[in-house]
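Everything below concerns the one structure shown next.
What you see is the complex with one protein chain gone and the rest in place.
Chain IDs A and B follow the sequence of writing; residue 1 opens each chain.
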Amino acid sequence: MLLIRCPWCGDRDEVEFRYGGQADVAYPTDPHELDDAEWGNFLFVRANPMGALTERWVHTAGCRRWFSVVRDTATNEMTPDIPRRRESR
Amino acid sequence: MMSSSNPNRLNASVRSGRIDRTRVVNCTVDGTTVQGRPGDTLASALLASGTIEVGSSVHRGRPRGILTADCTEPNALVQRLDGCPEPMLAATEIELYEGLEARTLSGVGWLSGERDTARYDKKFVHSDVVVVGAGPAGMAASLAAARSGARVILIDQHRELGGMLLDGQSHISGHPATEWVGRAARELAENQNVRVLTRSAVLGCYDHNYLLVAERRTDHLPTSSGAATRQRLWHVRTGQLVLATGAHERPLVFADNDRPGVMLASAVRSYLNRHAVLPGRNAVVFTTSDSAYTTALDLLSSGARVPAIVDTRPDPPARLVEQARAAGAQVYPGAAVVATEGAPRISAVRIRGLDTGGALNGSPVDVSCDLLAVCGGWNPAVQLFAQSGGTVRWDPVVAGFVPLNTGGRSTRVVGAARGTYDLAGCLAQGFAAGAEAATVAGFRIAPPPVPQVDGDRPGARPRPVWAVPDESRPPEACTDHFVDLQRDATVADIHAATETGMRSVQHVKRYTTISTGVEQGKNSGVNAIGVLAETLAANSPGEVGTTTFRPPYTPVPIALFAGRTHGSLYDPVRTTPMHSRHEQAGAVFEDVGQWKRPRYYPRSGEDMHSAVLRECAAARTGVAIQDVSTLGRIEVVGSDAPTFLDRVYTNGFANLPVGRARYGMMCGADGMVLDDGVSMRLAEDRYLMSTTTGGAAKVLDWLEEWLQTEWPELDVYCTSVTEQWAAVAVVGPDSRTVVGRLAPDLDVSAESFGFMRFRETVLGNGTPARVARVSFSGELAFEINVAGWYGRALWDAAMAAGADLDITPYGTETMHVLRAEKGFVIVGQDTDGTVTPLDLGMDWAVSRRKDFIGKRSLSRPEMLREDRKQLVGLLPVDTDTLLPEGAHLVEPDASRRPPVPMLGHVTSSYHSAALGRTFALGLVSRGQERVGEVLRSPVDGSDIEVEITTPVLYDPEGVRRDGPAQG
């Protein structure tokens, strides 16, 4: 049972959350400009690293807010997704 | 002086023991009465009454005896017969109680088939510091942490705190250590921030310091102890964790090492000091390290003879040798026990010299005995440490696997669990770790000073021997050198595994089944690793490594995991405000998600078939009523609400005028149908969206995801209002009459109240209501919404208003038939996550003018394939034959030998009163092209011929929607 820190409600058990997969996969501004391969990549292809992964969670049983965290997929160590980190990409 | 029923009970003047000598506890083992004292375990009571032999071994039927005094026991496994029978309990762990009935087992127990009526529950607790193990190190850690004001939980498997201090004769600050234990226990009990869980085993240590703890609350009481919770599963979340889990003594592997009377040296000591039981009067001690000397001294001071202490080390510490000799024991250094005799209990051992290379030498010495106390060294109990993510390494100095790091960020290991076996060291580490953990948790404190102790001292280096050579046979033939007693697995079995080419300890474990019994390797694991290392000529057991330490640490009844989560508490049952009315009407319910919905309302003598035909007829020819309160409802508010709904629905909503409703369909980004429902526009900036009964939470999550993560610039807010509203659908040609009576202020005529319009009004009973003209049946129909708390009054009013018209309540089955006759799909029944709106033939609901979520996917090559499955109507050629839902459809001339290409399957199938026949909906490859074709559906070995048709089978012109002309 992971302990996940909701940025709003604080530390809560994993069962209060739903997983949202890899973070920062933006919805294309105009999907119709993408060719089939690009659109397929957007729909189905996600990173799966062993190590740090920025991922989304939503606090479904609490405030229902989405947020991102960085989780080490090998150790489950979780740290808040720092905005600076996101800007650098 | 020993009592007749307890011939092996030591006189109180010799050993007081931690038992109550004023009372007798009677139990029955294998049909024979066994007497013990409060404070005994079943094993100590058996030993006190002179029984050491237990059930014979599982495969080879060899006699076996009590080996241990703890949870590592591989032999003394019993079936508890009183109460709800329970298998494979270790007699060493069962606290004696009046009326206990047990049967010894030969490796296999049985499930009773009886319902276990005992109560199991769970509790969530949080702590700053959790200490596991209440031996000297754990108690010291708890004291230090507790004095800081931190919240502390101390967990121990036994009924009393103290651990090994209760097994020995140590002194702390000049007084018996048990006095220190008593004082510490009182201090902890009096501290409001401390919770002490005794009789509690930490089953597992999970991510982010989450522990599951099984507390045995009534197992030590007679089984008639009523409705109290038998066992409780504590879910513990802690900031800091101190593991003071101790160590388990290893047995030794030699020829016929499984004979009753062979017992761990530490167990002998425990029975002597804790239970005042003398397991044997003439004991040989066979050891690889210092600790068993104390056992020898304890035996001697209890009146037993110790004719021999056999030490594998050629040079045992002189201090110990002198002490032993002075007390009357002869020490055999550099020697090993190579064989045992007895029928079945051990009566003699054979001792041979063991040279520095591990080979036998010298001439044998035979020594008679009735007990052989063995010590193969100690295994630090690193199970929980490893589960918490820690790594272990082989430490040649302590001859055991120890934690690689003992002071992680939030986990600390102290005492024997990290290979520290001297009392002073255990206390010092405990105090330090407890203070550190509290300090890290935000409660700064310095460790208390370590008191003066007289107890176990730092030991000399042990000399582990993984398998004593046989006098005549090579290792591969050592079929009586037992490594895992419960599994009857031997040195020869490990050789057989390596002969087949296995090298990994994981493979060897599974091949030999070693460590797969209830002790889970606590007794057998490291010996097996040692033997494997020698077999593979590895340099040390560390090269072989351990198997994975998985929860649970000790066996646990499945019932404990279930807890109270069964029966009505298994899963929420959601009910509507009208639920009691449905019950009174005799409804048969079905589960829709977590909701209980009436499926049909049988009148006396009716089965579902006839009830549904009657309910359908009422809806098509008279008036019928359904509780539709379960539909999900979401209020979507904000100046951008029209834009937002345009993006999430496949069809347009921005252009929906206020006061009107529209059916909408939602897709995932992959273009697959997600949900559907009718949304009403309440105001320019306000919609009331409805979802399917099962889809409400999913849709709200979906909307929030887009609003928060993709379109935060939109001024839109979503609020779930599912239970705010109770609603009924009033359906049928007479529905206008009924609704007119219910809502006298409302003009319900077709002219002024058109299809897909809604009105707000106050019903005749004074209830504010929102009435909509929507239909899921093709008939004239109204949906009346009121605040949830008026739901029951609405139902009663509608039933009264339609009484003279025989208004008929109908359930989900009839609703399904009515909608299927019209070709209306149910998301989740006719769709399965691989179906697009186009596959359903719902092009009319897919906007070409605007973009929406999933639109791009509808032009992916896969979606454009001509052989996609499409929604069709299905008419069995025999009009009485009902297709089973899920039945496959194949070409009429398809081969009967697999593989048979499947063209599609049946998604919905019913009898229709209106059509006078059976019919179905299905998804069929190129279905829209196939209208008129006859396909074959193989069902239970016979074939059903099925004609493909369009999905709308009833009133395709839609003339019934506005009801009969008024006049």
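Here is the rule we use: a contact is a pair of C-beta atoms (placed from the backbone, for glycine too) under 8 Å apart; a residue touches a chain by one contact, two chains touch by 3 or more.
Simple rule for what comes next: contacts and distances are computed from a predicted model.
Chain not shown in the complex: UniProt lists it as "Sarcosine oxidase subunit gamma", one of "3-oxoacyl-[acyl-carrier-protein] synthase 2", "Sarcosine oxidase subunit gamma", "Cupredoxin-like domain-containing protein" or "Spore coat protein YsxE". Check B:Asn26, B:Gln724 or B:Thr881 against the missing chain and you find that the one touching it is B:Gln724. Set against the missing chain, the residues B:Ser568, B:Gln584, B:Ser604 or B:Ser942 yield one that touches it, B:Ser568. Only one residue from A:Val15, A:Val45 or A:Ala74 touches the chain missing from this view: A:Val15. Touching the chain that is not shown, out of B:Arg151, B:Arg418, B:His481 or B:Arg930: B:Arg151 (per the contact rule at the top). Mapped onto chain A, the footprint of the missing chain covers residues 8-10, 12-13, 15-16, 61-65. Panel shows chain B; residues 121-126, 151, 226-229, 235, 237, 564, 568-569, 571-577, 580, 595, 630, 635, 637-639, 682-683, 685-686, 715, 717, 719-726, 760-763, 765-770, 785-794, 797 of it touch the chain omitted from the view.
Keep in mind that, in the parts below, only the chains that are shown with their structure count from here on.
If each chain is reduced to the centroid of its CA atoms, chain A and chain B end up 27 Å from each other.
Those residues of chain B whose C-beta lies close enough to touch chain A in the complex are 206-210, 235, 237, 389, 669-670, 697, 700-701, 704-705, 708-710, 851, 855-857, 860-861.
Interface residues of chain A, counted against chain B in their complex, comprise 1-3, 13, 18, 20, 26-27, 30-32, 34, 36, 39-40, 43, 56, 58, 60, 64-66, 75-76.
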